[in-house]
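Below is one structure; the comments refer to it alone.
With one protein chain held back, the other chains of the complex are shown just where they sit.
Chain naming follows the written order as A, B and C, and within any one chain the residues start at number 1.
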Amino acid sequence: MTRAIGRFVWVIPEGYIPSESHGPSGPMTSHETACLLNTGETPAHVRITVFYADREPISPYQVVVPPRRTLHLRFNDLREPEPIRRDTDYSSVIESDVPIVVQHTRLDSRQAAEALLSTVAYSQ
Amino acid sequence: MTRAIGRFVWVIPEGYIPSESHGPSGPMTSHETACLLNTGETPAHVRITVFYADREPISPYQVVVPPRRTLHLRFNDLREPEPIRRDTDYSSVIESDVPIVVQHTRLDSRQAAEALLSTVAYSQ
Amino acid sequence: MTRAIGRFVWVIPEGYIPSESHGPSGPMTSHETACLLNTGETPAHVRITVFYADREPISPYQVVVPPRRTLHLRFNDLREPEPIRRDTDYSSVIESDVPIVVQHTRLDSRQAAEALLSTVAYSQ
Partner (left out) sequence: MTRAIGRFVWVIPEGYIPSESHGPSGPMTSHETACLLNTGETPAHVRITVFYADREPISPYQVVVPPRRTLHLRFNDLREPEPIRRDTDYSSVIESDVPIVVQHTRLDSRQAAEALLSTVAYSQ
């Protein structure tokens, strides 16, 4: 498996990080995740732009996915250029210099029972 | 990021707004959402048609997504030409005059524990 | 809105109807649903084939989606040529004589708290 599979541009219109969470911290903390897979032989330099409802987009958040590796990126953990606002609607555009595949997952533990959603992102 | 990304026509076959809800009002109220992202430099004029099982479609619901903005549109909040019926199966077609990307999410809080679903809509 | 939007062939690999259910009967009964939208001006004659893990596929289940109507079809309700087996893995292929759009949703109420999943089906 050395071929680079996927696309260069991915879009996740849904985004929302609740400020509250139940349950043990760590894997059960509410989070939004973009799972990025780089199946190829060169590093994927990824730039993320975050769009809001009522202010200019923030960019670039930058991550590298090494060759033949997956990165399950938590939007909660993004720090530069600024943390993503809590309790706020957002969207994200993910651009890579090599083909990748992106899936969006949210774990919501605002209530005692967690809830999950997931979808393969829109690619172009 | 000034390119307009996406498609002009999106379809969400699933739609259902329960009339009951648990938990605090606001973010935890049962809702159906279409997350609309306009990455481009011109406003997106969006027209929504709602289809039912046993009556003619209702159209147009109209919203504008400003340039470089996201709109997380709650179907619960649509008022004109008429509110969407509760406890009733429906589908929606979303048409824009510039490319957008659409993701469908439902938060269901009819029971004590919420449930979430999400999928990128069908585009053509 | 009189155009026929969508595709002729749709595939839902995931299928499972649990035999147990909690909560009030009706909308909260565990079910698998295929939401079928016919945006066009002619009826959609739909044929469904159900595939199993260890026996021959069963076909055809037949439904009609009228022009400009949605049908949220519960697999639980299919009777002819035979009910879909409970507690059994299955997949479905949905074929229409006019373009339609299909989304798959499952409500699982085997436990006290419901769970939801949904995805736009695979089209070809």
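Here, a residue touches a chain if its C-beta (ideal position, glycine included) is under 8 Å from a C-beta of that chain, and two chains touch if they have at least 3 such contacts.
Keep in mind that what you see is a predicted model, and the values were worked out from it rather than measured.
Asker: What residue numbers in chain C mark contact with the hidden partner chain?
Answerer: 9, 11-16, 18, 49, 51-54, 56-57, 59, 87, 89-91, 93, 104, 106, 108, 110-113, 115-122, 124
Asker: What residues on chain A make contact with the chain left out of this view?
Answerer: 1, 5-6, 23, 27-28, 33, 35-37, 39, 68-72, 101-103, 105, 112-120, 123
The rule is short, and it goes like this: only the chains that are shown with their structure count from here on.
Asker: Using the average of all C-alpha atoms in each chain as its centre, how far is it in Å between chain A and chain B?
Answerer: Roughly 22 Å, centre to centre.
Asker: Taking each chain's centre as the mean of its CA atoms, how far is chain A from chain C in angstrom?
Answerer: Chain centres of chain A and chain C, defined by C-alpha means, are spaced 30 Å apart.
Asker: Counting only residues that touch at least two other chains, what does the list for chain C look like?
Answerer: 113, 115, 119
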